[in-house]
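A protein chain is absent from this complex, but the other protein chains hold their places.
For chain A:
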């Protein structure tokens, strides 16, 4: 197999607890607790999981927007985590981000032309006519009229604003794009348009996406492979078809069962009991407090991701 575009190895991001005047230092919040996966060139890797499981932090840690506590992010034989800030800034031309909130991710005081050209301006790439031409081209690529150029973001709808955000992300001709809940803030009808746009652009420009979302239907539609996260760990990762058709990890099963579906004749649903553990992560399997199949082993040993049925699953009950 060819070398993946990105290879994430043992990525960890802990947020230290706030030190109190008296008493022990509280345990750090483990936003990402040692995850490893590859992202191959040209694919869309979906990342799903419930709120607070570390999906967004993972995306940001890969782009070094938050510096990981430990682990490696290898991008074309370079470890991004070890790169000095200045070199990382240059590399950012190749990896961009699409944000969740199309309202707050666009500076309200900048006009669309300047918003889209911002990456060009930051890197001092195109000026004058070349800049205008590039902006017009990008605007056209995301299906916005040229009349949008001199207007301000608040004059646009959510979907249009997200198109502006996509145009901005494309300005530097990146290879890799992290889409962090890129469509979650949009109306359902608009979501489909934006996703189709993203897929078109992927086909045309050979982009690689890390598509972070809590919306399983969207992820299933757009992703080639899917990773499922729970409490900062990756519990299952495999092709989209496999994971959705035959989820192996009990958490994946519960997650997929919880998603609304029009399919009336479905098997017994797994409904999770219990709460997400609060302070730190318990010993053993992180999911055992809510797992319907937990055994004694799950309380003592943390399951490592293992190859099973063509994918990686971290569960003692799968072999």
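What we mean here is this: a residue touches a chain if its C-beta (ideal position, glycine included) is under 8 Å from a C-beta of that chain, and two chains touch if they have at least 3 such contacts; residues count from 1.
The working rule: contacts and distances are computed from a predicted model.
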*asked:* Considering only the chain that is not displayed, what protein name does its UniProt record carry among "Ion-translocating oxidoreductase complex subunit G", "Cytochrome C oxidase Cbb3", "ABC transporter permease subunit" or "3-oxoacid CoA-transferase subunit A"?
replied: "ABC transporter permease subunit"
_Residue among A:7, A:55, A:74 or A:92 touching the omitted chain_ = A:92
_In the whole complex, not just what's shown, which of A:108, A:145 or A:274 touches the removed chain?_
A:108
*Any idea which of A:168, A:249 or A:288 touches the chain not displayed?*
A:168
*chain A residues touching the omitted chain (full complex)*: 63, 65, 89-90, 92-93, 96-97, 99-101, 104-111, 114, 118-119, 121-123, 150, 152, 154, 165, 168, 172
